[in-house]
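Just one protein chain is left out here, and the rest sit where they should.
By written order: A, B and C. Residues from 1 in each chain.
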Amino acid sequence: MLRFLVRRIIGAVVILFLLSIVTFVLFFGVPRDPALMMCGKTCNPDAIANIHHVLGLDKPITEQYWIFLHNLVMGSNQFAQGPCPAPCFGYSYHTNEQVWATLMDRLPTTVSLTLGAAVCFLFVGLGTGLLAAWRRGTLIDKAATAGAMVISSLQIYFLGPLALAILVYQTHWFDKPDYTDFTHDPVSWFTGLIIPWVILSTIFAAQYTRMARSSMIEQLQEEHVRTARAKGMSRAYVFFRYAWRGSLIPIVTIFGIDLGSLFGGAIITEYTFGLPGLGNLAVQSVFFSDLPLLLGVMLFSASMILLFNIIVDAAYAFIDPRVRLS
Amino acid sequence: MSRGGRHVYSALSVLAAGALVLTGCSKGGSDTGTNDKKDQQDAKRQQASIKFGGTADSTGPAAPVPGAKSGGAMEVLQRDSYAHLDPGQIYVSDEGSLATLLHRGLTGYKTTSNDGHQHEVVGDLATDSGTTADGGKTWKYTLKDGIKFQDGTPITSKDIRWSIERLFAPFINQGPTYVQQWLADTSGATYRNLLKDGPYKGKHLPNSVLETPDDKTIVFHFKKSHPDLPYALAMAGYAVVSQKGDTKERYDKNPVVTGPYKIQSFKSGKSMVLVKNPNWDPKTDPIRHQYVDQFNITFNQQFETSTKSLLADSGADQAGISFNNQVDAGNLSQVLHDPKMKARTVSGYQPYVGQMNINMSHPAMKDKTVREAIAYALPITPFVRAYGGNDAMEVAGGLISPTVSGYDAAFDPWGKKKNPGGDPAKAKALLQKAGKLNMKLTFGYINTPEGQQYSTAMAAGLKKAGFDVQRQEIPAETYYDQVSKLNNNYDIFHTAWGADWPSASTVLPPLYDGRVIADGAQNYSQVNDPKINSEIDRINTITDPVKSAAEWEKLDQYIVKDVVNVVPTAYYKQVQIAGSKVGGLVYDDVIGGVDPRRLYIK
Amino acid sequence: MTTLTKEAGAPTPAGTGPLLSVRDLHVSFKTEDGVVRAVDGLSFDLERGRTLGIVGESGSGKSVTNLTVLGLHNPMFTTVEGEILLDGRELTTARESELERLRGNKVAMIFQDPLTALSPYYTVGRQIAEPYMKHTGASKKQAWERAVEMLGKVGIPNPKERAKDYPHQFSGGMRQRAMIAMALVCDPDLLIADEPTTALDVTVQAQILDLLKDLQQEFGSGIIFITHDLGVIADMADDIMVMYAGGAVERGSTDEVLRAPRHPYTWGLLNSMPRLDSDLGAPLSPIPGAPPSLLNPPSGCRFHPRCGFQERVEGTGRCVRERPLLAPDRASACHLTEEQKRTIFIEEIKPRLG
Partner (left out) sequence: MTSPIDIEGGGTSVVVDGEPGPEAKSEAVKLEGRSPGQLMWLRFKRDRTGVISAYVVGFFFLIALLAPLIAKLYGKNPYTVYADERPELFDSAGVPVHPNGGISSEFWFGLEPGNGYDVFTKLIYGIRTSLMISVAVTIAVVITGILLGVAAGYLGGRTDYFLGRVIDFLLAFPAQLFFIASMPVVVSLFVSPRDETPTYVRVVALIIVQWFLGWMGLGRILRGTALALREREFIEAARVSGASSWRIIRKEILPNVVTPLLVQATYLLPGFVTAEAGLSFLGVGIVEPTPDWGQMFSKASTELVMQNDITYMFFPGVSMIIFVVAFNLLGDSVRDAFDPKTAR
């Protein structure tokens, strides 16, 4: 187990390292200049050169990258804005905030959105999927299958604005979604996130319904499940003990991938509902050519994906005794 | 929020709004056609001419706001967190509004009416708005007695000197540069060479430039006449910084203030609490009040959110306001049509004027008939439409905004106020006369949703007049950089410009003086007209601000009507709302929003 | 819950009739391509303590028949007609709960591939203990002890420890032994072994077969042994039924069927078997053609498209027109006369078999 973790974490770090290089290169490929945006009203070449110097953009790109890596691991006291403890991504060009602090500041929104939605879509999605598999071929199954098919084809950028238009703008039944810290006001936290939760989890639930159903049906055709039936075990027992156990592998895999990418910022969802999470931060960093922020979000999102990959692989060992972590 | 863009920075606000809140700046609102009355009312609103006050005008305390009471805490809902608190870095409107409570400079604007439309420039820290004996080359200021920083140390001329000198340091890169350039007698950023590292390495400006003969006196020496210095020094960017308390870059988060309020706490991106500054003496201040005990500012309040909270008018929000948030486009028509709600709103112009520049450096544009054809053909409706309709934009006649001294509401040379859709028939006739039918016209537009929308429709309108329009997109964040390049490809492109102080001297000279044409300068249309140039020089020496305002307006009409290097498009408007317990609610034309200094709780 | 005593499960004149009696069984599936008649009019009996071998190619309906006995077919897509009597009790119409009580208890099954037939997620011991708990009401501990005991009985060394292992930790032969232990844990009356040795290598095969024979001695169960391996069947079975395209074509004692087969298909089967003592150069002669589609089976005798003896049948085209019936007891479903069958086998087939 330990060896597995160490090996996987080393692998993840290598990938993150490569990713940071790609992002760096990508950023310098953009023909935009952050200095132009910080330059103010009386912008001219001297002022731009000056900003370049202050930001360290006049150094060669390799040196800039090296400084970035060094700061990330060691922290830095070199920033004009103040000290920057490790993990130091530096200060945002645009807001002058510490990038790590900004990420941590936005994280609760994304975590609230993701966890709330995940709870909903797991229960609803898997529940419906299991029911459909259990009642395979009946009207319930057909309705659930058809419903899931249509709903999972919906897009958040259609369903989201539609819900906003109807529930917020036209009827005024709900407030526009917004994030309030849970510790600050749990009620506002809940009411502010309810629409994004419902919309996000509706689409995901439909996908999980389809997945749970087909995976259960596949498992129910496994020979060992037939053996269990031949032993005289009841249908429910076989369904929930034997088939379910086998279905867990694909479900956990997809769930891990989904959680990883959602934790890294549900870009379209947050953008649609104007939630101040990591996804919106990402969009913002791109539009402002805010390299420190962009690198921060990119690496954070990728870390989430990799983290959940590792968690999923570790989970396999608990689900399936055949899997040995090494 | 600033629509359009005063400069690069504001263009970004638009972009930020687009990125942060999907709908933040994307208009909406269905005016039902009954708003004409309101528009006429607005047309009457305009800045009366501003004069420079003497010692008597500059003596505190400020005349009390009628009905004002002391005490209470006011909730302030703001969208953007303050990025800069260091006066030297303050330029944009959000921080400018806040600065009226925190920072004091040598001069300031005193409102002489209770409606926010009449102002005069008076001495703030100084005893008067400045004295000059040589037509604006040498300006002398004397500090008042009893003025202190928040820590109790008295403000001396050394601090003023320090405040000016530090603006030459490299880390100060966001604020205004007028005074620095005047002192160095140069344009662009070369002024920094005068004092490369600011005062931080022990060097100072020579006495021939900035002189402090004693603790109370400051003398500015300019090579040329600059009668606008009292205006310039009233900008937050020239407010005083404590020499002792200067922490360079870190000052930006924690400044030593001089105004009636000081910062109790500031959690960037979350909240800020302002409390009374005991070391502020009302007797020294002719401008500000200190009615409210405490301002509780919360950030990340989008326009919809703040509007909704203030409309709901319950709990703490009854004493709630936003310094800078507008009523969001979605709620605008509802608010304006409900008299009860409308009573809690104030509305006014932002200082920006939108204008379509015609690139005079392109040979094809040198033909005045062609330019006239463009002026006739250009539809303004797409622009108004893209930014939210008549509630948010008003079709412009001239280049001087209603908030600026000297505005003439009757001026409308191309009939845009009557017929904002343009006059393609007339334009086509002109074009035919010039023999340029189907000439190519390259239209550079800002690549934002709004820019995409209005440029497409404007291009369609110009096509009807017989132009072969080629649209070229320009990335939003480098838009102003691109269009201010001398050899750009664009025949026409839209910019917006806001006055830095309510005089056309910050509008016409930077935009139309043919001698400042340079890469990155703001003479976007690259016009170099001898009459404009000589008029600028002439008016710049007029020391009476009222007289000069009238002359600027004449120059404005000459540019728009006779030179035709630019077509004015629209004045930017906004509506703000406050809770029912907020008193002293006034839209201040100079601040370009609610005046925070006059607020009290009923 | 019923007990496992044999008397209690036999309300009809107990012990007199056959243990299992299948009468005119028809099983068909609905598939996307049409209706597949997997079993088409099959009848046979199995006495207690005896072993019936069922031989046939893939698709001949052997496995389907036996899954149907246990009621393990998917009721949504399957139609079952005819009778299956276990100890006189009708199974085709039995309720699911009743079938559940029988499965693993009175009737147990051993599957072909023990790797896929055992759940990878649970220990071998648990999987053996589960049906015991269910059918006897034993406690978890008792059931576990029983599982260990059974593992010992089927020859797993150190059963106490190995019961805690997962199937993938067992070797192929051991897995099949565990499978057998699982099947026998409740002393079933009827054991259906569906190609239990096909997936094993030859040495292990023999061990498993020996084990099964020993256990049959001990438990006295009736066994249905499905295979397509004639060698195995010769070793195991008392009686043989040869199936082709969903029906039985020949039936008789092992000796009779293997020594004097009477159906052209059986001849073909024997013919296609390699022999150690035959000439190296002598070619094997597989049955020509491919097994028929059960979606659209051939008319008349199902075997006629592949049969080389049609023209010897009296009456032209009789094989095509008329389906030959299988008489009870020793019989074969072919239109050839008994005399023809005997002479053809002795004169034409046997010499080739060597």
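Please note the rule applied: contacts are C-beta pairs under 8 Å (C-beta built on N, C-alpha and C of every residue); 3 or more make two chains touch, one makes a residue touch a chain.
Please read these numbers as outputs of a predicted model, since none were measured by experiment.
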item: Contact partner of the left-out chain, one of C:Gln217, C:Ser293, C:Thr316 or C:Thr343; value: C:Ser293
item: Per the touch definition above, residue among B:Pro382, B:Pro509, B:Gly579 or B:Gly593 touching the missing chain; value: B:Pro382
item: Contacting the left-out chain in the complete assembly, out of C:His26, C:His228 or C:Arg330; value: C:His228
item: Touch with the omitted chain, as defined above, among B:Gln482, B:Thr543 or B:Ser580; value: B:Gln482
item: Positions on chain A where the hidden chain makes contact; value: 11-12, 15-16, 18-19, 23, 26-27, 29-32, 149-150, 153-155, 157-158, 160-162, 164-166, 168-170, 214, 217-218, 221, 261, 264-265, 267-268, 271-272, 282-283, 286, 294, 297-298, 301-302, 305-306, 309
item: Footprint left on chain B by the chain that the document does not show; value: 18, 22-23, 26-33, 328-330, 379, 381-382, 384-386, 388-391, 421, 447, 449, 452-453, 456-457, 460-461, 470-475, 478, 482, 488-489
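We adopt the following convention: only the chains that are shown with their structure count from here on.
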item: Arrangement of touching chains [line / ring / star / complete / other]; value: line
item: Separation of chain A from chain C, taking each centre as the mean of its C-alpha atoms, in whole Å; value: 54
item: Averaged-CA centre spacing for the pair chain C and chain B, given as whole angstrom; value: 93
item: Touching two or more other chains - residues of chain B; value: none
item: For the chain B and chain A complex, residues of the former touching the latter; value: 6-9, 12, 15-16, 18-24, 81, 83, 91, 170-171, 173-177, 188-190, 192, 248-250, 252, 268-269, 300, 302, 304-305, 308, 330, 475-478, 480-481, 484, 518-521
item: Sites on chain A touched by chain C in the complex; value: 136-137, 222-235, 241-242, 245-246, 319-322
item: Chain C residues within the chain A interface of the complex; value: 70, 72, 76, 96, 100-105, 108-109, 111, 113, 116-122, 127, 130-131, 134-135, 166, 168, 179, 182
